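The structure appears below as structure tokens.
All protein chains of the complex are present and in place, except for one that has been dropped.
For chain A:
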């Protein structure tokens, strides 16, 4: 068993920032991560970090844009915290040596991004995430923070009280990918989940293969609710063959979208008469697919993104990386021809419910980054708003987990008596085909255990589960289940959603769950067994996909990225509330909590979103 004050699970932008903050607060910190830190998906981020740094801009404008972008589903205390803290945190990165792009006078450069009223996206070429990730890892190295890399966390050690609000997290169970050894990691003060998004639930995604929603699934099974999972962002410009992302920076710099008739459709067909290509992502993604559906797509599949007119010099200076991506992965030379693009799964606005201090309803369990939902992005995330979220809320979560005081949170977490339950008729009983070995899940059915007992029991259960998977020598392989799941999500829970489609998806997810009962791992080795790892990840994907589809079914309105054919309007009277799904009180259930629109000084009044 290993023991530290704070255990940070995941070493992307959020995890690294949390670890540094916890370390600065005096804690003994360890990071446990399934990939070496510099391999984390944050490295793929391209466009930039939003922060109000310049004259003419201020945090209030940033907060306003973010609320509007969220389609009024962001919680104001979180949104305002993001906007207020982002400048200092961004400059802090600069002080750590991050190589931002520069203006003539040596200050950091900023550029326009979709949905922003000021060009406040601070960037480092078209590889901002790479530099951010490496700069923060350097700080972790500098401080000598312990990193257990290639350790895959499979389970949280959470006590078993019937009400999740009474539970405590004492650590995690992880397995050493190199040797297959399963061990407990005890956290004296707290566990911070920073495991990134669940993009692999979809077939066509900009996300890395490692983005399997592990943290979300683990927290969910331990009793922490998942919030607003139906809100999945589809990025308008991903390469059709691979899903590799073409940064919004291209449109920010003046890139233009054309249909197969060479029309600049964002204006021609009135999708966004003012902002055109720079409308918010949900708007552009729907516009593109509408073009394709109406027969104006190229090869019936995609549209063109043209940046040739920007000129070689500007492209080389600010978007060079894009040229390489288009060449390497699509065989297109962006200097001489337009690039093919289509919407691809990109970001999960929803996640583990936390307050603005990173805390969940389970004592000692924190979450930050894409796996969390403090609710800054609401129904739709603005480009350039995820990276500041990582550093702002990563820092807060780390600091808080280490015992630092951030004051009382305004956002509530966890199920309470005054929240509203859902009464939608579901086509399936979610999660019923339970795949937990008995007595393992903290579902209130077992014994309340002490700290040590909780961890030991969890380790024991994981060892048993892994033994079972390795010993079983026939059954279904995870790759079959995974591709079936991904296909169903892409077919039915995509940019456009219908009630019938989402129900179909739920049925298929249910089938996947049943098939998973019979899953086995072909590779018998304990050494670097990726077959085993992917098998465990697949189970996480099933749980997360189910919450996405459930959320998409119950929310019968059109808001942000969530479009429903039968419901073509935003229903503010009924739906200014978060969808929460929890696996607690013995069964999964859906309930709601109102959105907080009151900020520190003003209330954000929902307005029609026009771009």
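We take it that a contact is a pair of C-beta atoms (placed from the backbone, for glycine too) under 8 Å apart; a residue touches a chain by one contact, two chains touch by 3 or more; residues count from 1.
What we mean here is this: contacts and distances are computed from a predicted model.
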| item | value |
| --- | --- |
| Chain left out of the displayed complex - its UniProt protein name, from "Rieske (2Fe-2S) protein", "Succinate dehydrogenase/fumarate reductase iron-sulfur subunit", "Tryptophan synthase alpha chain" or "FAD-dependent pyridine nucleotide-disulphide oxidoreductase" | "Succinate dehydrogenase/fumarate reductase iron-sulfur subunit" |
| Touching the absent chain when the full complex is considered, from A:146, A:328 or A:518 | A:328 |
| Per the touch definition above, residue among A:3, A:94 or A:363 touching the missing chain | A:94 |
| Candidates A:57, A:75 or A:127 - the one touching the absent chain | A:127 |
| Chain A residues touching the omitted chain (full complex) | 35-36, 38-41, 43-44, 53, 87-88, 91-92, 94-97, 99-108, 125, 127, 129-131, 134-135, 138-139, 141-142, 178, 208-210, 241-245, 316, 320, 323-325, 327-331, 333, 335, 477-479, 483, 521-531 |
